[in-house]
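All protein chains but one are shown at their positions in the complex.
Should a chain be cited, it is by its letter among A and B, assigned in written order, with residues numbered from 1 in that chain.
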Amino acid sequence: MIIELIGWKSKGLRAPDIEVKLERSDSSVACVTLIQMPNGTGKTTTLNCLRAAMDGSAESWDAEKVKSFGNTDTPPEFGSFIATLRINHSKRIVIEMTFHFVEGVVTYRTTAGSKIEDNYCPPPEVRRYLDPRFSELLFFDGELANDLISGEKETNAGHVIDTFYGLYHLADLKRKALDSFQDHVRQAGPAKGAAQSARLIGRIDRFRSKLAELEEQTATSVEQKKRLEEESRRIDSAIETHLLQSTQFQEAEQIARDRKELAKTRVEKAFHEIDKIFPNPLILHPFLTKSLGELADNLDKLKLPEFTSRAFFDELINEPDCVCDRPMNEAARAAVKRKADLILGDSINGFLNSLKRTVRTCTDYSGNTEFAKAVQELVSADDDLSQSQSALDDIRAQAAAAGDEEISRQRRKLEEIKGRLEIIDAFLEEATRPTRTGDDEQCKCVDFFKKRVKAMDVELARLSGTLDRKHRTDCLISVIDDAYNRSHLVLKGEVISRANEQLAQILKYNPVEIEDIGRCVKLRNRGGASMGQNLSVGYVFLAGLLHGGGNQFPLVVDSPVGALDDIARRNLGQLLPKLVKQMVAFVIPSERQWFADPLAESSGGDVLFLTHLRINEHTKDIIQRLGGRAACTSESGIVLEGKEPFFALGEDVNE
Amino acid sequence: MAFKLHTEARDWFKKISGSEPLNTLFDLYHICLTLGLASKRFESEGDSMDEFMDDFTIRYRPFQSLMIGGMIAAVLARKGISVSDRCSVAQEIGRMVSGDTTRGDLTADGFRELNGYALGGFNYLRENFDAPPQHAVWFLSRYSQLLSETGAPPKI
Partner (left out) sequence: MAHRAEQSTVTDINKKQIIDGMPHIEVIKAINEAVSSQDFEPQVASRVLAYLEQAETSEFPNRDREQQLSLILNALPSLGMDELPNIDDL
């Protein structure tokens, strides 16, 4: 599926009346279009309209929101925004939004080829890609790419995959099944206890909501813990490096560190030694040797195991005559059976022989102190480790006291991380433990809420006579969950593999690899990447997703490099044309520097430079000075095409 | 017919399991069983038991007969069965041992006895620790102490 943004036109809105054409005379679109719009030119209005045109979301805007798009100086009755897309290099789709400012509604008209519909009605083959859940990936600010890596905000990288591959339909089906069952229960009317059912339904909803909240919190906490632990290790390493560079503490740090490493090795060795001897009960509990020896002796005295085979007596019972030739009557059989019952079976005899053999051939462990000694060695090694860690801490404290600001700062950070980890650990301990007696609605134990919800669901089904429906619904949900997990895993693997191939080529001087995609994109062996690196990986991830498998979608980005420094901007400028087939980036003048030139160079000149200005007293002179070709002009706005006016616009231009 | 641990055992050992020497559930079972036999503490299985295996693991197979032998000695002593009472001794062994090597050589009764000592050992641990152990070194040190405090096993 190839979708290209060809252009748009706005009239009667807050933004100036203009038309922007991205299609060139040869019908191609530029790899990158940079649209420079100083503050107040209507960038936000334009972006919101573009997105609403593509995903149809304006149909659900309230009146206040609709009216906010109108020109406040001379409010007209109507406004319009028209976006044009091209599908698979051929079919055009024109989506027109008409703003009815008086009524406060937006109506749509969709033209696809020769077909015109008076509503939002993109053709079926593109509808999914224009769904709001998907358009979220196509329209974003530079923060989204960073959020995907840092995971600090709401953006969830795993959900991005779900959106792209349509896995959210599985979640929708699951939700539909659950809601339908709830409706079924409500409509079935309780077989008995209406009030009881109503109370139970309320309780289930409350518990389910709490469960979802706790599960979400647990997942977030686990990720946070991992990140904090990585950060802690990174800081520790930084402190070590810093101290090793300091003449005052270098030697002491090295000695303490070496001692700690030795102690660690000693502890590991001690654990290993214990593990080797641990399974032998005679070493663990030497007194057992005597006990088993006595058992074996007594078995010998009692002549156990038997020399006689039990099988002999079992067979004799079925013989017509005894071995002494007397007939086997009922009394005789009963006597033989009584005797046979006292004789152990062959397999038991086999076990007893094996036991006696093992005991006889076993080393005499009585008085053995191997386990106790091994534990003593472990305790001693552990003490040594603690002391060496204390010594290291002392050196750092000394360095901080001596005025080493860097060490002080890092130590404060470590303390802060330690504090946060303690809180997270306490929560996770409570959340992940099994439920126990005394747990109630105030606890934070996930297991408690899961079990209670399950029990209450069954009770509700029983009350409403819908147990069978519940069973089938549960079966369907287990199929959906299983299918989701399987497909998500495979698709995630493909996305990671594709992104890593690209990263290996693109970031070869500063390699980074994606390890996994959960709530955020996890990088392998990276304690913390810079914002520039995060942004690069975020773009690679998104672009890999959107351009995988022969697909192409336009990326519309607001402030692609806003918060980056010059080097990061340059790197991103070089990177982006390699990732995308069409990107439309909205920038303000201060974002041009370090970014636009590398971008143009990296794209082989395939960049469309546009400068959009509002026409007023302030900008008239500026526009004259800028020169360039006017791609579009109206009473209220102008679009200038070309590199010259793009770079000539001063950074102090503001409305 | 299987090895069983108290339902709370996994959680109680949570902080110190998953690494040497307490890698597996069977390791936890072994540590509880040994202490149960050493302290002569037998408790009947209740409802709060979780099955986890029906045979000795490879790590423990070389010591299987010793562990069962230890149990036999403990049961005979607990029930006050005289060592000269051949009939009773044979009957008791026949009750607990099956010789079926695919099922740990134990009958259902045998598993119940072994599990009973493991349960006793686990409860003995809980009584002698103020809280679930947080540190493997400290736990092993205290465990070693508890074992030596229990002294000689029962005389049969």
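Note that a contact is a pair of C-beta atoms (placed from the backbone, for glycine too) under 8 Å apart; a residue touches a chain by one contact, two chains touch by 3 or more.
On a predicted model such as this, the values are computed, not experimentally measured, just so you know.
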Specify the shown partners of the omitted chain in the complete complex. A
Can you say which of A:His169, A:Arg206 or A:Arg629 touches the chain missing from this structure? A:His169
Out of A:Arg360, A:Arg486 or A:Lys620, only one touches the absent chain, namely A:Arg486
Taking the full complex into account, what residues of chain A touch the chain not shown? 1, 124-125, 127-128, 131, 165-167, 169-170, 172-173, 176-177, 180, 455, 458-459, 462, 467-473, 475-476, 478-480, 482-484, 486-487, 490-491, 549
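Just so we're on the same page, only the chains that are shown with their structure count from here on.
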Using the average of all C-alpha atoms in each chain as its centre, how far is it in Å between chain A and chain B? 43
Listed in rising order, the residues of chain A that touch chain B in the complex are 267, 271-272, 274-275, 278-282, 284-285, 287-288, 290-292, 294-296, 298, 301-304, 342-352, 354-355, 358-359, 362, 371-372, 375, 378-379, 382, 433-434, 436
In the complex, the residues of chain B that touch chain A are 7-8, 11, 19-21, 23, 27, 30, 34, 37-38, 59-60, 62-63, 65-70, 72-73, 76, 83-84, 86-87, 89-91, 93-94, 97-100, 105, 136-137, 140-141, 143-144, 147-148, 151-156
